[in-house]
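Working notes for the structure below.
Of the protein chains in this complex, one is absent; all others appear in place.
Labels for the chains are A and B, by order of writing; each one numbers its residues from 1.
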Amino acid sequence: MRGYLFQKIMQAGLTILIVVALNFFLFRIMPGDPIRVLIRNPKISADALERVREQFGLNEGRLVQFWIYLRDLFSGELGSSFNYRQPVIDVIMERVPATIMLVGTATVLSIIFGVLLGVILAWKRGTRLDIVGLSISLILYSMPTFWVAIIMVMIFAVYWQIFPLGGMGMPGVFYTSLWAELASKVGYLFLPTVTFALILVGEYVLIMRSSLLEVMREDYMLTARAKGVSNRDLLRKHALPNAMLPVVTLIAINLGFIVGGAIQIETVFSWPGLGRLMYTALTNRDYPVLQGLFLFVTIAVIVANFCADILYRYLDPRVKS
Amino acid sequence: MKRLKWLPLLLVVLMFCSIALTGCGGGTQESQYVFRSGYMREIESLNPMVIWSVQAYEVMYLTYNFLISWDEDLNVIPELAREWEVDESGKLWTFYLQEGVTWHDGEPFTAEDVKFTFEYIRDNELGYFYDYVAAMEEIEVIDEYTLTVKTDEPIAWMPQILVPILPAHIWSEIDPEDAEGEFANDNPIGTGPFKVVDHRKGEYTRLVVNEDYYKGRPGLDEVIFMIYANTDLMVEALKQGELDIISDVPGAQFKALQDVADPNILTLEADSPSFTELAFNVWDDPVSLGNPHLLDKNVRMAIEYAIDRQELIDVALMGYGEVASTLVPKLFEYWHLDPGPGFRSFDPVQAEVILEEAGYQRDDQGLRVGPDGEPMSYMLLIRSESPDNQKMASMIKDMLASVGIGIEISVIDEGTLTDRIFEGDFDLFIWGWYVDIDPTSILKVATTDEILSWSDCFYSNPEYDVLHQLQQRTMDREERRELIYEMQRIFYNDAAYIMLSYDPELQAYRTDRYTGWVRNPRTGPVMYTNVIDSYEQLRPIE
Partner (left out) sequence: MQIDALKNERLALWKKNLSSFWSIYSQNTMGLIGLVILIFFTLMAIFGPLLVSITTMSVDGVTQVMHPPTSGFWLGTDDLGKDILAGVIIGSRVSLLVGVAATAISMIIGTVIGIVSGFYGRAVDALLMRITDVFLVIPWLPLMLVMAALLGPSLGNIIFVIGITSWAGTARIIRSQTLSIKERPYVERARAIGSEDSHIMFYHILPNVFPLIFANTVLVAAIAILSETTLSFLGMGDPTRVTWGVMLHFAFSMGAVSHVAWWWLLPPGICVVLVVLSFTFIGYALDEVLNPKLRRRDQ
């Protein structure tokens, strides 16, 4: 196990390094002088231009810039946003809670329902319920995230005005009680979260179902049954925990997909999170923010994958024995 | 298994409870008069030195005051400067400032603040404001409320110094490098009618009223700018009463709002000093990467004759706009030059005549070939940010094809377009300008000095340049106008731009909550204009 851990750490570390380098060069080979974007005021004296160049370190050669970039990175500095003129770290950190709220709630919801439905479908394998359930899951899995979001908004916020049109809340409103405030916040959270959960749940159902079916065929299940363990105990104590392992890894693997989904959902629902930030930074050509976000998200995914790998290895019954 | 079953069910029930409560809306209450303005772009910063978006400027106008303002007829009226005069040389200005004005933090406003602001910006060449103070040689404080400014030359557009007056006691502590850099100015102190209290990037910016505003406390308690990620939902929010106003409504949604004719929503097609133009690369230099055909005035004029501008407006802009002619928009009646019978309106026959006579003959496929043997095939660059421009471009392509000119359209983003312009790597492009009240700012775009700076077509005409210098220093209004007329005439004759349309500002606002909307200029918009009268004068409908 220790050897495995070490190997995984090395792999993750190397991947991170490559990503860091790629991140840097990807944004430097872009067409267009970032200075022009930065300044936006074409009427600027050559001196002022030089000053800004220096300030953002765009004067040095590529390799020197890379070295400065690495050095800054290790001290936790991600540069300064072109658009906001604030440190990129601050800009990113401001948006993290919003995205975590959205993604976290959606993931929890989709896992709960995914596991539940997956178990039910596996239990009722081959019946009409199973086929219907499978079909719905597959259909949900095939839907573009933004499309589902638009339809939800159209139905629930425009046609039936049950939910707000977007955003995280309404500023300048006074609530008479804490409960009212909470209810309102949930109202804003509801539609984006449910939409996201719908997108994710399909895959969890499918994986849970097939994983459970596979597990039920395993030898140790037969052994347990032969020992006289009841059906319910069989399911709860033996099948489920093992069947859930792929789900665990799936969460980590899905992180990349979740980022993509977050961008779409936050754009449709005007949700002030990292996804929206990425899109805005893209259209504004705010390279430092883009770079920082990219790195942030990618490293998060790498770390998540790493944890999932370790967790999987630790929990896998085959390894245990 | 059983235990698991209850959890999600409980969650679902909880969810529905919350929804029911939200749906009732019984728990929320607005105890103040809050005004909500919707917008699409983020307000990038509260620091005036680094902002560039229309919304950020609007927040700045609410936070800070200028020395002057304008009335509905675009006459200059007092603001922080209640009176001013200039001596015979035209170079020494004296400003008498308002008394009893206080900053948001309670400190008194004095002439020191004005002097500090001008010098701070001038000495550090800060932001967009530098142009207004560059010519100030010496600024002196005579007494607490009197200030003199000496310019190195007579300047016609003084005192329209569009510089926000900053508090010396705050900004003197700010290192000029930070002023243009990381200083966020999160707690802006100004003299304006509203003060920013909460700025959430990407979400909203909230301002509360300045109780001690020198013109009197406004009727609104709060102004909140709310960001939406897309226009459609923003319009819907207006319809549902979540917003009070949205500006820059896209043509399609504007039309839809007009058709719905909700009595509580007023759609305003306001005159605005912005226009859309088709620009040529007229850089007469071998370094230029533009097609040399375009250096021939005949080609440019022919293209102008071949374009049906009214059709462009009707289809691409849904009818919102006016056929444009000369450089200074029609909105500025005083300065705008009507080209009269010399106007090259839609006349494809004439276009063909000109081309034929200039030696551009059609080949077998119908495409014209120049006297140099090269086909008349040009690249038209279009901004990806503007679907309207894209629609226009495909229409222009068809129109020019019918007179034998081939156009290839390339859609790129603004940043790339700016780069290509500065490299001279283009034939034609479509873009637009938003013009200041004083015509100097738009006229200078065509001067030789501004090439690789504000100029974007490389136009260079020494006669024009001379006139530009002259008009800036001509203090007599009528004399100045003659010069500006002549400049417009020259520029129009040289046809470096084809002015396509004078674009209106499309706004929609609710009329059931507040009253007291002010349009400034008279036929202009109620907000996102050069003054903040509406914000100052709106009050709730009792």
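Keep in mind that, in the parts below, a residue touches a chain if its C-beta (ideal position, glycine included) is under 8 Å from a C-beta of that chain, and two chains touch if they have at least 3 such contacts.
Because the structure is predicted, anything quoted here is derived from the model rather than measured.
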Which displayed chains the hidden chain touches across the whole complex: A, B
Among B:P387, B:G406, B:G432 or B:P540, the residue in touch with the chain that has been omitted: B:P387
Contact residue for the chain not shown (choose from B:M60, B:V235 or B:A508): B:V235
Contacting the left-out chain in the complete assembly, out of A:G133, A:P246, A:G273 or A:P288: A:P246
Residue of B:T117, B:Q253, B:S288 or B:S325 in touch with the missing chain, whole complex considered: B:Q253
Chain not shown, touching residues in chain A: 11, 14-15, 18-19, 22, 26-27, 29-31, 138-139, 141-147, 150-151, 153-154, 158-159, 211, 246, 249-250, 253, 255-257, 259-260, 263-264, 267-268, 278-279, 282-283, 285, 290, 293-294, 297-298, 301-302, 305
Missing-partner contacts on chain B, residue numbers: 230-233, 235-236, 239, 250, 252-253, 255-256, 384, 387, 390, 394, 409, 411-413, 416
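Heads up, the rule we're going with is that only the chains that are shown with their structure count from here on.
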Averaged-CA centre spacing for the pair chain B and chain A, given as whole angstrom: 38
Contact set on chain A toward chain B in their complex: 31-33, 36-37, 40-45, 47-48, 51-52, 55, 80, 83-87, 91, 94-95, 109, 112-113, 115-116, 119, 153, 157-158, 161-168, 170-177, 179-184, 186-187, 190, 232, 235-236, 266-270, 272, 276-277, 280, 283, 285
In the complex with chain A, residue positions of chain B that touch it: 1, 4-5, 7-8, 11, 15, 17-19, 21-23, 26-32, 34, 36, 42, 44-45, 47, 50, 52, 125, 127-128, 130-131, 177, 180-184, 198, 200-204, 206, 222, 224, 226-230, 233, 236-237, 240, 242, 385, 413, 415-416, 418-419, 422, 450, 452-454
